[in-house]
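Note that one protein chain of the assembly has been removed; the remaining protein chains are unaltered in position.
Lettered A and B in written order, each chain numbered from 1.
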Amino acid sequence: MKKTIGILAAVTSATALSLGATAGTLDDVRAKGHIQCGVSTGVPGFGFTDDAGNWQGFDPSVCQAVAAAVFGDTSKVKYTPTTGKTRFEALKSGEIDMLARNTTWTFSRDVDLGLTFVGVNYYDGQGFIGRKSLGISSAKELDGASVCIQTGTTTELNLADFFRINGLSYEPVPIETNEEARTNYVADRCDVYTTDASGLAATRSTFDDPDAHVVYPEIISKEPLGPLVRQGDDQWADVVRWTLNVMINAEEYGVSSANVDDLKGGSDNPEINRMLGSEGNLNEMIGLDKDWAYNIIKQVGNYGEVFERFLGANTPIGLERGLNALYTDGGLLYAPPMR
Amino acid sequence: MTDAPYQVGQHPDLPPPPSTTGVIGWMRNNLFSSWANALLTIASVLLIYGLATSLYKWGFANADFQGASRNDCTSGGACWALINVRFGQFIYGFYPESQRWRVNLTFIGFLVALWPLLFTGAPARKQLLWYAGVYPILAFVLLLGGFGIEKVETAKFGGFMLTLVIGVTGIAVSLPLGIMLALGRRSDMIFIRAICVGFIEFIRGVPLITLLFVASTLLSFFLPPGTSFDLLLRVLIMVTLFSSAYIAEVVRGGLQAIPVGQQEAANSLGLGYWKTMYLIILPQALKISIPGIVNSFIGLFKDTTLVAIIGLLDPLGIGRAALADTKWQGLAGEVYVFVAILFFIFSFSMSRYSLYLEKKLHVGHES
Partner (left out) sequence: MSLAEAHVGNGFVISRLWTEKRYRSIFFQIIALALLIALIFFIVNNTIANLQALGVSYGFRFLAQPSNYDINQHLIAYDSTSTHGRAAIVGLLNTGLVAVCGIILATILGFTFGVLRLSNNWVMSRIVYVYIEATRNVPVLLQILLWHGTILNLPTAKNAIVFFSGTFFLSNRGLTVPGPLPEPGFQAVPIVFLIAVVGAIVFTRWAKRVQDETGRIYPVFLINTVAIIGLPVLTFLVTGTPLSWEIAEMGRFNLAGGVTLRPEFMALWLALSFYTAAFIAEVVRAGIQSVSEGQTEAAYSLGLRPGRTTRMIIVPQALRVIVPPLTSQYLNLTKNSSLAIAIGYMDITATLGGITLNQTGQAMEAVMLLMAVYLSFSLLTSLFMNWYNHHTKLVER
């Protein structure tokens, strides 16, 4: 009897403690000393573990940038690999603080699932890759083909729409992970593989003979990928949103990890000065250290640097900037000004 | 011999006909006893030979063991270089390299703790049993840190170590739980029995994967808003509940095998329910159940691979993560075969142990 009462008391007090701890994600993060970041279980270039077991890639970089902004230390991130199924629940339940896992921003996810997308870090679209030996030049000639898809994404919805609208028949071959999908495609289980165009390029780069495969011109969907946080915590959403914007603005203003030390003392561009903290008090408005933006750029780099490091022409993935170039270069990246 | 007339009296034993003894006799009896049997033997020997040679060629003769990426594998056979480079990850997950001695120490400590439990002939058994009682706390501190040792969060657990952590914790915690459930299921109290039966049948009726979905997606909904705890802990809870239902059924089997006279005798001595159970029934029932318990441990151990589906990095999950690295793509076969061998070694030795136990217990009954 006494034991039961003891346990009950323990449960009650634990409950009380945990209830007290939901002040705000930023405070929670500061209190525990790290950011818990949800990433994918592995997409070439976007998120993978290196031989030493560290998470690397385009998406983990966003988490590292947030850690640089909050703690001034990119290593204060802990990663939670999530699958297509577990990612939103992990975020909603508070297990992770933010999700950076090539996730498409859609109406229902934003509105109905209780999540907030803070921006777009990669503009993508769904495409098809097939063998040149099939002898077709357009996805509209795919009547009767077998199509490999990765499940748990918007991909399968787009695919169903595309084939229905065009009145084509097909055999969907749904697969859980990118690697499995690739294996199936290489083994010729499917005629074509469909996923986001970035993923197609990344996957194609790993084929023994990349030139034997062709990406068809049709892009059948809009896939703005971006980091997201729980709905209802605007301060934390601002931190993540403006971390991303700092990376984009830094590229636009020509601030990189190489020259940020020189510019930190002050420059002729007031935008840079406000961003790096030599003018104004932007850091106080968002509740971060004065060096927050400096730390992001110094330790992680601007958007262009990160892109080149993991996805760019010098990587095996070799993606063009395309839509993800700055608006000044004909792309879509257009971050709000720092003022 | 034929000429000599038969004489009554002692004769030396003649050896059996050469065709029934030795290698030839054995082969005649066991391999070529009939035409059909001979054909079957030859066909199966050929089959084994074909399989063995092609496996040998793939796995050894034409295999590459060294290399930094898939491109270094040029011999055409298996590319074990991946396993070689990431062997540490397959065993320890992402546990910090400088701290891996702690995992090793925990494992050695585990074997020592297991020794007196598994083999009754172990020396200094009493002291060792005490140690086995304290061991879980030791292991907890060693693995997670604290008390001056560097802390390691559970997200870094992975590989075969994670398999062992889930398997061992699952079975150790579920054993007492399972015994209580089994007793509850045989209780006279109708309501308690109903709860236990309901719980056991529910858990046994659904696949483990759905319970893991609950752990990964739903469990946080059931707790007060804002509470969230470690994914590994949630998985451990679910795995423990899962295996306790199976243990309960094994123990129930043991309980049913105890003649009712034992219970009656204990009652007539004036022993209460708990004393009867603790002193008379359970020692006998558990002894019979041990092989069954070991078997459900093997089952649980194998089932831990399912955690890869919800994103924990057990050997299979580690393998999949490795395959996402552009350097190693396309080596799924090697990864699966390696992990399969890893599991086979452990499960097979445990099933051998279970057989040994069964034999030993059987002898015990007859004497």
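Note that in this section contacts are C-beta pairs under 8 Å (C-beta built on N, C-alpha and C of every residue); 3 or more make two chains touch, one makes a residue touch a chain.
None of the values given here were measured: they were computed from a predicted structure.
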Options A:Gly24, A:Gly144 or A:Gly330, residue touching the unrepresented chain: A:Gly144
Just name the one of B:Tyr56, B:Phe119 or B:Phe221 that touches the chain not displayed here. B:Phe221
Consider the whole complex, including the chain that is not shown, and state which of A:Lys78, A:Lys92, A:Arg241 or A:Arg321 touches that chain. A:Lys92
Those residues of subunit A that touch the unshown chain are 1, 84-85, 88-89, 92-93, 108-109, 112-114, 134, 142-146, 151-153, 156-157, 159-161, 163-164, 170-176, 180, 183-184, 187-189, 191, 231
Touching the hidden chain in the full complex, which residues of subunit B are there? Just list them. 29-31, 33, 37, 40-41, 44-45, 47-48, 188-192, 195, 201-202, 204-210, 213-214, 217-218, 220-225, 298, 302-306, 308-309, 316, 332-333, 336-337, 339-340, 343-344, 347-348, 351
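Please note the rule applied: only the chains that are shown with their structure count from here on.
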Once bound in the complex, which stretches of subunit A touch subunit B? 14-15, 18-19, 21-22, 41-45, 48-51, 53, 78-83, 85-86, 89-90, 92-95, 176-180, 182-183, 186, 202, 205-206, 316-317
Interface with subunit A, subunit B side, in the complex: residues 85-86, 89, 93-94, 153, 155, 213, 216-218, 220-221, 224-228, 231, 309-311, 313, 317, 320-326, 329-330, 332
